[in-house]
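A protein chain is absent from this complex, but the other protein chains hold their places.
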Amino acid sequence: MQSLDEAKGVYIISVTPFTDAGALDLQSTDRLVDFYLESGVTGITVLGMMGEAPKLTADESRTFTRHVLRRIGERVPVVVGVSSPGFAAMGALAESVMGDGAAGVMVAPPGTVRTDTQILDYFSGVAETLGAIPWVLQDFPLATGVQIAPSVIASLIHAIPTCLMLKHEDWPGLNKITTLRQSMAKGDVRRISILVGNGGVFLPEELARGADGAMTGFAYPEMMVEVCRLFAAGASERASDLFDAYLPLARYEQQPGAGLAVRKHVLAKRGIIASSALRKPGKALADLEIGEVGRLIERQVRRLAEIG
Amino acid sequence: MQSLDEAKGVYIISVTPFTDAGALDLQSTDRLVDFYLESGVTGITVLGMMGEAPKLTADESRTFTRHVLRRIGERVPVVVGVSSPGFAAMGALAESVMGDGAAGVMVAPPGTVRTDTQILDYFSGVAETLGAIPWVLQDFPLATGVQIAPSVIASLIHAIPTCLMLKHEDWPGLNKITTLRQSMAKGDVRRISILVGNGGVFLPEELARGADGAMTGFAYPEMMVEVCRLFAAGASERASDLFDAYLPLARYEQQPGAGLAVRKHVLAKRGIIASSALRKPGKALADLEIGEVGRLIERQVRRLAEIG
Amino acid sequence: MQSLDEAKGVYIISVTPFTDAGALDLQSTDRLVDFYLESGVTGITVLGMMGEAPKLTADESRTFTRHVLRRIGERVPVVVGVSSPGFAAMGALAESVMGDGAAGVMVAPPGTVRTDTQILDYFSGVAETLGAIPWVLQDFPLATGVQIAPSVIASLIHAIPTCLMLKHEDWPGLNKITTLRQSMAKGDVRRISILVGNGGVFLPEELARGADGAMTGFAYPEMMVEVCRLFAAGASERASDLFDAYLPLARYEQQPGAGLAVRKHVLAKRGIIASSALRKPGKALADLEIGEVGRLIERQVRRLAEIG
Partner (left out) sequence: MQSLDEAKGVYIISVTPFTDAGALDLQSTDRLVDFYLESGVTGITVLGMMGEAPKLTADESRTFTRHVLRRIGERVPVVVGVSSPGFAAMGALAESVMGDGAAGVMVAPPGTVRTDTQILDYFSGVAETLGAIPWVLQDFPLATGVQIAPSVIASLIHAIPTCLMLKHEDWPGLNKITTLRQSMAKGDVRRISILVGNGGVFLPEELARGADGAMTGFAYPEMMVEVCRLFAAGASERASDLFDAYLPLARYEQQPGAGLAVRKHVLAKRGIIASSALRKPGKALADLEIGEVGRLIERQVRRLAEIG
């Protein structure tokens, strides 16, 4: 299987399907995994922030991950979010999922680390905890409150050989990609994979800046897969036409907090998961929101027909 | 002139033009004001966050505002941002600009107020400071860190008769508009104008929820003016077609921090202001960014031609 | 056993003893529990922030709590911190420890809740999760970033009959105690126990304002026990003499982050726990700090001898 540092294309951030009563819905999980694979994703990430990871018990986290891993088998790599307030829980979950067949884990820093040195110290602790386990650095300041300078990412990559991928979702973040790619091109820092987040709303520009693809969620993963494919084939205008057709909905789904309800609503509407339920304190979409999403999808369908 | 609580359409958030050397550029200011008026705006707001207000001295703030007010005369109302760490400076600036002919002032809360009571107490101090001066409440949590619940806004409107407008830029914020509009419809709270911010990237949905228009900036204010006009005329699909054509650039201009450089770059490229210079610590666009903006504008022109 | 809403005296926030290698040290735990009981505490709280709760795995949390509960038996009530990013993990831990004999649990809000309504909604979810389990509200803005107004605490107490105690550690917070006690005296809100935190550095004033005692940690719990006893007996000057003798060290131990290392160092020096080790990312005291603590203890001993 592809090593994480050579990852390209779309590592979809999987939602975690629940029943209306709030239990894990493993039947929907099977359909969801199949749907993602049919959409052409090159990897799947579970237990991310948008996978409602913090709302699961330790046991549920293991059960869900094991189920996904069994369904996927060897087809694509699976990355598992293991961010945790403490290293002990992080290490226990990481060891468990690697034993079940995960390709690696993903870690975002806690909001308490601030200075460059604190960030480096924190990830030094992560690396010690994870041992030989390959891992992905999640750089998402809007959610974590932690701003990681490009030079700090470079230092991290240099110091920690098991850091194989950057999930890049700084905002704005285009120049950060360029800075890192230039350092890698010059050989100042080892080349790792850079997959972008933020619901993909800057995907065309990010690919042009040197991103290898996306690791994020969107209710239409096939768009991100196709944009990556077209871009790699040199058809960037066609890629942007496709992207622009989905942008009004992507923008709507990108609303912090509310976005996951949109995503689950659309996935349910598309027949992939049985229920759009979020665990509390997540909230279902209001009727007006359902109407807005419906209208955006209608316009999207029309626009896709126009561009052929 | 229209009272602020009956405002509709687009109150453009004006940039503050500087020369390359960083001085106020009053010639460009004249062209800019004329351009905004020709674009069909129904009001102009100066000294907003995107007007680099905190980077001006107290004297420059007065000079720039007076210049704009003289150029505009009685044509449209001018709102002046007076947010300040202290009430004394806020009051002094407010009194000065009202004497020069402003229609009202705008205030955002400082990041130190948190609870509902602290917010109400703060604006009670604002009201005492401003006396009879009409003012606009700026609700922009991403920038201020202050989250104001709809019920708190309602209490504010009830308690302070001089609060005539909400500059709404919560994110997500659609349900907040609906909640407030419903309270106003039921007569629970006095009706005030709601103009939306966030670069207008949710303008169609916000108008449908009951917003009266926008008070924000975008390098193509004519789009926002036309979207508001079409929407008011019942042509919401046409409004959305137009909106969607500009959305890829609007999304790009909406990047926090970097966005103002994009806006000034485009305004300079359109020949409206002489220099795209920002005062420090603002930064000019990098070459790659200039290329990206250029490509987005080319695609925008093409798409506008398609929709006719 | 005393119900939590009638709690008085000192509920000590227990440290979690580790071996130098970082494993749970259950032998030291036995000595620690015995020491706390001999010091005269009226309750023990485990898995608090200063108990390094987030650094334990779910299994370790249960093991440690069960061990403490067995050692204590029926002697004093045990409260267990169950704050968690999600309700599922909170509920699972709470159910487990109550089954093992805990008297109640403690919850602090996550940093993401801000407005009064968000706070009330969050604790409504907590109450639904906990069912009939008695719980303590931890109000610690310096650590959580959440500011809870007295009126919101009153609403919480009114709405949720299982909320039996406030762990009060706002700073400044004296007027909050007074406001709440006055509401309780007038019968506007049910009387609950108020125990104070912040290492007890405002204990004399807080007792005078109506606090029932302290729920916090300090390497000399006997001081807090005796200050509470003297105060209840009307000997407030003598209580302050004692308090003042310990204040230089209490102030030193109250340094955020570094304080826990001080506390464990002193507990180890006193022969109560075998190792002063903190789990990472906690750090041991530097030599200069050990010297400073030693000097403060010497002066403390001298001053205690003076006051007799």
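Lettered A, B and C in written order, each chain numbered from 1.
Convention: contacts are C-beta pairs under 8 Å (C-beta built on N, C-alpha and C of every residue); 3 or more make two chains touch, one makes a residue touch a chain.
Since the structure is predicted, the reported quantities are computational estimates derived from the model, not experimental observations.
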Which displayed chains the hidden chain touches across the whole complex: A, B, C
Hidden-chain contact residue, picked from the options A:L32, A:V126, A:I148 or A:L278: A:I148
Omitted-chain contact residue, chosen from C:E6, C:D20, C:D188 or C:D244: C:D244
Contact footprint on subunit C, counting only the chain that is left out: 171-172, 174-175, 178, 201-202, 205, 208-209, 237, 240, 244, 247-248, 251-252, 255-258, 286, 288-289, 292, 299, 303
For subunit A, residues in touch with the removed chain: 114-118, 147-149, 151-152
Hidden partner chain, residues of subunit B it touches: 52, 54-60, 84-89, 92, 111, 121-122, 125, 128, 279-281
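Definition applied: only the chains that are shown with their structure count from here on.
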Touch-based graph of the chains, sorted into line, ring, star, complete or other: complete
Same or different contact residues where subunit C meets its copy subunit B, judged by the half mark: same
Most central chain, judged by mean C-alpha position against the global CA mean: A
Copy-to-copy rotation for subunit A and subunit B - C-alpha atoms, rounded to a multiple of 5°: 180
Centre-to-centre distance between subunit C and subunit A (centres being mean Cα positions), rounded to whole Å: 38
Centroid spacing, where centroids are CA-atom means, of subunit A and subunit B in whole angstrom: 33
Centre-of-Cα separation between subunit C and subunit B, whole angstrom: 47
Contacts with two or more other chains, residues of subunit B listed in rising order: none
